[in-house]
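The next block holds one structure in the form of structure tokens; read it before the comments.
Note that one protein chain is taken out, while the other chains of the complex remain in position.
Order as written gives the chain letters A and B; numbering starts at 1 within each chain.
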Amino acid sequence: MDSKVKLGIIIILIIIGAYFLFKPGVQYDRIEIAGSTSVQPVAEKLAEKYMEKHPNVKINVQGGGSGMGIRTAQQGIVDIGTSSKKLKDNEKDGLQDFVIGTDGIVIALNTENNVTDLSTEQLRDIFSGKITNWKEVGGPDATIHVIVRESGSGTLSSFKSLVMKKTNITSDAIVQGSTEAVKQAIKQDPYAIGFVSLSHMSSDVKAIEVDGITPSETTIADGSYPLQVPFLFLTKGDPKGITKDFIDWVFSAEGQAIIREEKIVPAIANVSDDT
Amino acid sequence: MQTVFWASGIITVIILLVIIGYILIKGLPAINLEFLLAEPIDSGESGGIAPMIVSSIYVTLVAGIVAAPLGVGAAVYLAEYAGENKVVKLIRFGAETLASIPSIVFGLFGLSFFVIFLGMGWSLFAGGLVLALMALPTIFQVAEVSIEAVPRSYREGSLALGATKWETIYRVVLPAAIPGITTGVILGLARAISEAAAIMFVVGSALSMPISIFDPGRPLPLHLYVLATEGISMENAFGTAAVMVILILIITVVTNTLVERYQKKMMGR
Partner (left out) sequence: MSSNKLEEYLVEKGLFLTAIFSIIIILIIIAFIFREGFPIFQEYGVLNFIFGMNWAPSDEQYGVFTMIVGSLCITGLSLLMAVPLSILCAIFMAEIAPKTFRKILKPTIETLAGIPSVVYGFFGLIVLVPLVRVQFGGTGFSMLTASIILTIMILPTIISVSEDALRSVPHEYKEASLALGATQWQTIKNVIFPAAIPGVITAIILGMGRAVGETLAVIMVAGNVTQIPNSILDPVRALTSNIALEMGYATGVHYNALFGTAIVLFIMIMVLLVIANYFHYKKKVVIGGGYL
């Protein structure tokens, strides 16, 4: 009897639990966003604020990479794909792109390194393996440890087209899979050099001037800082319905202000005067 | 020889202590009641991880409910019913291959099979299924070893008393093998609960609190991964890691205690 009572209670609990688990969720309007991991944090913040204003909308932001954003947007699996690199012509294929903001690429060194400025040519020579010792660019007598991002990363492809032009990156370069991994690698190695996006910069590592220009929101907005990366929203054809409303809101003063909070230069430069 | 064994035991303990200590020292300062009970603010830069804890529980439940019966069932079949024939070799080989498939491949498979092909959409349910596939071989392999280890005399005794084969398995073999089966389930689910790469493309990574298992969510390891690799907040990343370590520690201690009690009870009879 006793064990039967116990069994009964367990079964009832399971049924109640199952009811809650399988009960279909409240019906929301959904927007699915996927793509670039660099765009992910800002897209999440935009989504969070938008959902506060529109409680009946659920926005789902996931990473996966720029390629994933492009592919899933093309296949119509997501409503918005995101990318942190310009689309190649063969990738466009019916996609509409919206530049929601611009990020910069910062050349980062260990804080102990006394080098403060490198020209684009010097960067190209360092990353191609022509310059291998810090003393050739005014630093200590030590081998340069080059750290790059993985092939295809939005940051890497922008770096390549802006700095390397046609030159290849040295095959000795250490490859790291994420912004934070690059930063941590530089932080613990006094002779390392790498690049991260401006929005991800922190005091762990040192940002240097490129061609004498300090990376900042101002120098990116006025175009004088050479290393810039676009943040893209991609839709298949013209956006419709709730997706259109969301994108319109992203380009409103409110949306652009959130983008600026993330240290990304908004697409509409004079947004603060615009309102 | 004694010294070698002691030395290896102690080396292992030191490694364990270093890793767990490292996580706890870095992570504990971030943990407080608010961290556990609040929703994340600014993609996790501040606020808590309550939705992630719930998401993790959901995917692990789905994985456990799907994988444990399948794994144990397969183990029973191989240990008790099948002889050593080609099919059995193939099954075992299949399980080993499944165990060796990299998590990232599971992730891509989950995306194109469950999410897109079967039309489940990004949900914790789909994530749970992917994790079930990952946990399955571990559960199966460990369970099989422990079922085979049940002494032959137990089975012969039961059969001699007139029990059918299935009764023997159900009442004698399985209860005797429970400790090993539990280890297998814990090991399998521990791998599942800590997996980020496999569910990255499947669970939808939503930050809000999931209500049903068909909602998208973001389990703890994925949250940890995004926090850490995108440098959103290393403090909260380690806080999340510490919460996971503590959760898993609690689960293993509780199950180990239960198994031990159970063993004592069995011995007593």
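Here is the rule we use: contacts are C-beta pairs under 8 Å (C-beta built on N, C-alpha and C of every residue); 3 or more make two chains touch, one makes a residue touch a chain.
Quantities reported herein were computed from a predicted structural model and do not represent experimental measurements.
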From B:55, B:208 or B:229, residue that would touch the chain that is not displayed: B:229
Contact with the hidden chain (one of B:61, B:187 or B:211): B:187
Selected from B:28, B:57, B:91 or B:120 as touching the chain missing from the view: B:91
Absent-chain contact - pick from B:30, B:54 or B:196: B:196
Missing-partner contacts on chain A, residue numbers: 37, 63-68, 70-71, 90-91, 145, 150-154, 160, 168, 171-177, 181, 184-185, 188-189, 192
On chain B, residues whose C-beta touches the chain left out of the figure: 1-2, 4-6, 8-9, 11-13, 15-16, 19-20, 22-23, 69-71, 73-74, 76-84, 87, 89-105, 108-109, 112-113, 133, 136-138, 140-142, 145-146, 148-152, 155, 164-166, 168, 179-180, 183, 186-187, 190-191, 193-197, 220-221, 224-225, 228-229, 237, 241, 244-245, 248-249, 252-253, 256
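Here is the rule we go by: only the chains that are shown with their structure count from here on.
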Chain A-touching residues of chain B, taken from the complex the two chains share: 41-43, 58, 61, 115-116, 122, 200-201, 204-208, 211-216, 226, 228-232, 234
Chain A residues touching chain B - in the complex, by the definition given at the top: 20-26, 32, 37-38, 40-41, 44-45, 48, 51, 58, 60-64, 68, 75, 77, 177-181, 183, 200, 202
